[in-house]
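For this view, one protein chain was removed and the others were kept in their places.
We call the chains A and B, going by the order they appear; numbering starts again at 1 in every chain.
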Amino acid sequence: MNDKLIARLTVEAFLADYMLAIDSDRLEEWHDFFTQDGTYRVTTRENEELGLPLNIMSCRGHGMFKDRITALRTANIFEPHVYCHIPGALRITGMKGDVIESESTFTIIRTTNHGDMRVFVCGRTRDRIVLGEGGPKLIDRTVILDSRQIETLLVIPI
Amino acid sequence: MNDKLIARLTVEAFLADYMLAIDSDRLEEWHDFFTQDGTYRVTTRENEELGLPLNIMSCRGHGMFKDRITALRTANIFEPHVYCHIPGALRITGMKGDVIESESTFTIIRTTNHGDMRVFVCGRTRDRIVLGEGGPKLIDRTVILDSRQIETLLVIPI
Partner (left out) sequence: MNDKLIARLTVEAFLADYMLAIDSDRLEEWHDFFTQDGTYRVTTRENEELGLPLNIMSCRGHGMFKDRITALRTANIFEPHVYCHIPGALRITGMKGDVIESESTFTIIRTTNHGDMRVFVCGRTRDRIVLGEGGPKLIDRTVILDSRQIETLLVIPI
């Protein structure tokens, strides 16, 4: 097995942990998947292709990640629902020292309390991950949604 | 590659075999993915969170697995349909000797004879798998559905 294949397996396992933390409502762990000053943003394919700087969601640094989850836990009012992340295709797009760049597709099935179950969003991510003693961490994660429309408030992170 | 990553790949390949056996209608092989006295149950997230012991489906031991498939082949009347299992995120939650514990998410797309195609169920599994000479076997498999509602009789195993 070459280095690229091993990097792919490492990223795959790490992103699976990330998705399962969110789907299991362990949102207080979310920031810890990022480096101290890691960044996260969600945009749409259309914005990305047009080069528009608009983001649907954006965070930088552990403080903002934690604030967002606190808001979600205390202030936001939304219909209870759960996510089921389905990872799609994953490929390594770059490797430099301890840093791995990857892109991947994903789908999220959302189930509401009423039992309604549907494809909520799908799209792709571009991730930069640094390997370290404490395990891999995201330097930045960009989520690019295929659809320009988000049916409901995007509350839970992707 | 560390032991945990290798365990993850082993479980992933094993669960893919499991899903493809079901999706290929090789249901007579189902029991053989379990140990002789293996257990299988399907419940909902709501029941699991409330600690309710209610199961939607439950089997213990090869005899019950085989009975269930015989019933499906001969007695049950249901609209013909096929499953397409899409495995989701997978992580190893424990390793003790030859036994690996894992959790994973999944989605099933069901297609009826009329061509209707939809997300049938999604949710997660908790699996305990023992490695042996005859290949991995499930000691127990718990399927926890995100939705409290199952639109139709759950006939084919998940």
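Rule of thumb we're sticking to: a residue touches a chain if its C-beta (ideal position, glycine included) is under 8 Å from a C-beta of that chain, and two chains touch if they have at least 3 such contacts.
None of the values given here were measured: they were computed from a predicted structure.
A.B. asks: Quick one: say which of B:Val42, B:Cys59, B:Ile86 or B:Ile158 touches the chain that got left out.
C.D. replies: Missing-chain contact among the listed residues: B:Ile86.
A.B. asks: Can you say which of A:Arg41, A:Arg60 or A:Arg124 touches the chain missing from this structure?
C.D. replies: A:Arg124
A.B. asks: Provide the residue numbers of chain B that touch the chain removed from this figure.
C.D. replies: Within chain B, the residues that touch the unshown chain are 1, 6, 9-10, 13, 15-17, 19-20, 23, 82, 84-87, 107, 109, 111, 115-119.
A.B. asks: What does the interface between chain A and the hidden chain look like in terms of residue numbers?
C.D. replies: The missing chain touches chain A at positions 1, 5, 8-9, 45, 86, 88-91, 103, 105, 107, 119, 121-124, 146-149.
In this section, only the chains that are shown with their structure count from here on.
A.B. asks: Counting only Cα atoms for the centres, state how far chain A is from chain B in Å.
C.D. replies: 27
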